[in-house]
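I am attaching a structure below and will ask some questions about it afterwards.
Every protein chain of the complex appears in place save one, which is left out.
Lettered A, B and C in written order, each chain numbered from 1.
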Amino acid sequence: MIDSKHIREQFPILKKWINNKPLVYFDNGATTQKPQVVIDSIVKYYSEQNANIHRGVHTLSREATELFERSRQTVASFISAKSSEIIFTAGTTDGINLIANGSNFPKGSEIIVSQMEHHSNILPWQLWCERNEGKLKVIPINKDGSLQIEKLESLITTKTVLIAMAHVSNTLGVINPVKEIIQRAKAINSKILVLIDGAQSVPHMSVDVKDMNCDFFVFSGHKMYAPTGSGVLFVKENLFNTLKQSKTGGGTIKSVSFEKTEYVDGPLRFEAGTPNIEAVVGLAQACEFMNSLGVKNISAHEHLLLEHAQKELSTISEVEVYANHSNKAAVISFNVKGQHPFDVGTLLDKYGIAVRTGHHCTQPLMSYYGIQGTVRASFAIYNTKEEIDIFIEALKKTIKLLN
Amino acid sequence: MIDSKHIREQFPILKKWINNKPLVYFDNGATTQKPQVVIDSIVKYYSEQNANIHRGVHTLSREATELFERSRQTVASFISAKSSEIIFTAGTTDGINLIANGSNFPKGSEIIVSQMEHHSNILPWQLWCERNEGKLKVIPINKDGSLQIEKLESLITTKTVLIAMAHVSNTLGVINPVKEIIQRAKAINSKILVLIDGAQSVPHMSVDVKDMNCDFFVFSGHKMYAPTGSGVLFVKENLFNTLKQSKTGGGTIKSVSFEKTEYVDGPLRFEAGTPNIEAVVGLAQACEFMNSLGVKNISAHEHLLLEHAQKELSTISEVEVYANHSNKAAVISFNVKGQHPFDVGTLLDKYGIAVRTGHHCTQPLMSYYGIQGTVRASFAIYNTKEEIDIFIEALKKTIKLLN
Amino acid sequence: MSIKEIEDEIVSEFEIFGEDWEGKYEHLIDLGKSLPMIDEKNRTEENIIKGCQSRVWLNSVLKDGKVIYTADSDAIITKGMVALMIRVLSKQAPTEIAKAELGFINKIGLKEHLSPTRANGLVSMINRMKLDAIKLSQKN
Partner (left out) sequence: MSIKEIEDEIVSEFEIFGEDWEGKYEHLIDLGKSLPMIDEKNRTEENIIKGCQSRVWLNSVLKDGKVIYTADSDAIITKGMVALMIRVLSKQAPTEIAKAELGFINKIGLKEHLSPTRANGLVSMINRMKLDAIKLSQKN
C-alpha cells in the first residue's frame, strides 16, 4: 500500500547521516520533514509567482492572489470545511490566541480544558481567565491516558462558555472522542463552544470538521509536511460575526478614516498584513501530497509502525510506556526506569536516532504522572519498521551504557 | 558600483515575460523579489537542517536552534541592536499589533500618528483607543509630503504615551526626520515612547535603532528580499518588562501548572509557538545579501533610479507627481490627469510593467490629497535605468490609448 | 436577439483585433466612453458595487418582462466592460439573465477581468445583475 522506499526518496533530509549513522527521524510530533514537492512549490513560488496579493492590478499580483485563494480552497476541502471558514494563521498557537483574544465571553466565564493539553492550549485560556475573572476547569484523565468524560457533565455550569481540547495528545498519542464530547456538551447547553486543537490529528488521520461539529479547529502546517509559519484556524461560518479582531491592519478593511473604519467580512478580516503567501502555497501542496498517498493509507501505515514499536518496547523490561490506550495515533512516550529522559535521548542521538525528550510542553500532564519528562518517539509516513528495529537495538545499547 | 546585470541574474523571477513583454517589476513597495541565495537557504534548510528548535536534545534540533539564534544575531546587527532586543514576528503588522495589545498604557491615553501612516500603523491604535477611551491624534502634512513637525509640541499633552510613525512613507517615499522627532518628543516628556514603522526604510537605507533612539521598531522581511512571513520587532532592552503578553503558548515558559505559570524573560516570551524558522533563516540570508552589496550602495543606486524617473516623468505634461520632496526613498506616486489609476495600471501591465495602483493602504493620505488612489512605482536594487525608460515609453502609450 | 446571439456578435466584432491588444483595449475604452451616463438620481450608495479600486453603479428596472440595466464606472476600462455586459444582458428576460454563462468574455481575451480577485468589481457586478433580475421577476 505504502511504498516506503519510494516515499523516502521524496524527502531529501532523510539521506542525512548523524554522528556517522543514518538519520532515524522520530521527532515528527515536533515537526515533520518536507517532501520535494513542497520544497519545489516554494522554489517555484519565488522563482515564478511571487507578488503581494489582493489589491494588485498587475498580472503577477493577480495570479498570486488566485494561487493563494485556490490554496484556501484546497486546505478547506482537506478538513471538509468551506473556504469562507478558513483563516490562515502562523500556526496552532497563533490560532488559539486569536480565538482567546477575539472571544466575546462575559467576565467570570468558565473555560474547560483537559489535563493533557499542550501549553499552547492552556496558557491563552489561563491568561484570559486572569484578565477576565474567569475560571479554568480541567477534565481529569486516567492512567491509560483516557479522558474521564463522565466528569464532563459535572464540570459544566451555566457559566461554561468554551471547551478547548486536543484531538490527539502530542505526548501520549491518545485520540480523544471529540465528536462524542461535543455532542454531550451541546446537549447540556447548545451555546457552549468547542475548540479542537488538531495539531496532532490532521497530520495523521482524516478530519471532518463538519461531521465533528466543532466551532473552532486549529492546526499547524509544519507538522504535516508543510512549511514553518503556516497554520489554519477554522471558524464555523455563523460565528464569524461574534469574533472581535485582536490583530488589525492592511488587508482587513473596506474603508479607513481617522474617525471610522469599516472592516470586511469573513476570513480576510482576521488576516491583517501581508500573509505568509509562500507557506500557504506550500501548505496546499502538502495537503495534495497527503491526498495523493491517501490519508487513510497514511494512518494505516503509521498504525503498523505504532504496533510494531509497542510490541518491541514491551519486550524490554526496563521500559515503561505511558498510556496503553487502544485508540492512538503514532506517538509513544516512555521512560527507562531509573534513568533521566535526557540521558536516554542524548545517547539515542549518538546512534543517529532523533527522539524528543522532556515535558513536550505538557507540564500538567507530567505532574499527573509525577515525572519530569518522557522520551517520545513519533512517526510519520516516511518511517519504516526497519527504523524501529534500529531504534530498539540502539535503545538496548543505551540502557546497557547507562547501567 | 552596482553591477545591474550581475544582480539581475541572481533573481530568477526577473527572467519572466508578462503579456509577451519582459517583466518590469516596479511593485517593490508591496513586496520585493527574492535572490537565489535566499531561495537556496530555504531549500538547504528543508533539505538538510529542518527540526523544531529550543528544547530538542538531538543533533538536528540543536543545530537548527543554533542556526535560528545566529540568525537573530545577524538581524540584530543589521539594525545595530542587540540580539536580546529582537523579537521575530510574522511581519510589520504583526509587530505593531503585538505592541498595541501588549502595552500597559492607562485608559484615556493619547497616541499620535501621522497623516501618511499605513493602515497597519493606524488601525491597531484606533482599536486600542476604542477599547481604552483613548484618543488618536494626527500630525498633519504639507502638500510636498513633509510632516508639520512644528505641530508636534502642540499635539503632545500630559496624556500622550506613544508616537507611532513611519520612517519612510510607503505611498510617497518621503523619509521622515524620525531622529529629530524622537528628540523633540522626549525633550518634552522623556516617558513618551516612540514606535517607528521601518517597513519601507530597512529595505532601502542603513538603519541604526540605537542612534535613532526609538523604543520600538518594526519591519517585514518580505519587503527586503526575504521570505514572506518573516518580520522583526525591536524592543529597547529596558522596556521588555513593561510589555504584557498578548500571545502565549509553547516556548514562552519556565514552568506551567493550572494554578500558576512562570514565563521566561526576553524575546522568547513573545515568540509563542513554533517560530517560522525557515523564514528567519531566510531573513538572515537576506541581510547578508544586502550587506554583501553594501546598504549604502543600494541606497545610492536606487536614488539614481528615483532621480531619473522623476526627471522623465516631469517631461510628461499629463502626469502629476505627489510629494516633490527632497529627501525620498525610491518610491514615486503619480496620477495621469483625468484618468483613473486603475486604468493606467491595467494598461501598463499590458506592457509588462508591474506597478501598484489604488490607495496603498493609506486612505487617510488619499483623503488629504482628495483622490481615490495613485499609481505607484517603487524601485529595488535590481531595477535599472533602462527599465525606467521602458516604463516611460509605456506610460506615454497608455496616455495615448486613454485619450 | 438572444443573449447567445449578442455574445457571438461581440466575439466576431473583437476577432478582427487578433493579437493586437492595443486595438482591443482602444475599442473597449471607446465602448466605455460611449456608454450613456447613468441618471444622476441612480448614482446612489445603494446602487454602488465596490471593487477595491474602481467603482460601478448599477441600476435595474423591469419593463414589459425584460430587465433594463443602466450602469456607470469611474474607471474607463471597467466602464467598457460594463458596456459589454449591458449590451448582452439588458432587455433580456430575467430567467435568461440568471442562467447566462457569458463565455464571450473569455473568447474575446478579456478573462483577466473576471478573476475573482480583480480589483474592479466586475465579478460582483455580474452577480448583482443576476440577483437584481431574479428579485425583479419575483416582485412582479
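Of note:
Here, contacts are C-beta pairs under 8 Å (C-beta built on N, C-alpha and C of every residue); 3 or more make two chains touch, one makes a residue touch a chain.
Keep in mind that this is a model prediction, so the values were computed, not measured.
Counted over the whole complex, the shown chains touched by the missing one are A, B. The residue from B:30, B:57 or B:395 that touches the chain not shown here is B:57.
Residues touching the missing chain, restricted to chain A, are 19, 339-343, 346-347, 350, 357-358, 372-373, 397, 401-402 (touch as defined at the top).
Chain B residues in contact with the hidden partner, per the touch definition given at the top, are 53-57, 59, 62, 65-66, 69, 254.
In the analysis below, only the chains that are shown with their structure count from here on.
Ranking all chains by how far their C-alpha centres lie from the centre of chain A, first place goes to C.
The geometric centre of chain A is 31 Å away from that of chain B, both derived from CA atoms. Centres computed as Cα averages put chain B at a distance of 39 Å from chain C.
Distance between chain centres (mean CA atoms), chain A to chain C: 46 Å. Of all residues in chain A, those touching 2 or more other chains are 55-57, 59, listed in ascending order. Each of the following residues of chain C touches two or more other chains: 52-53, 119.
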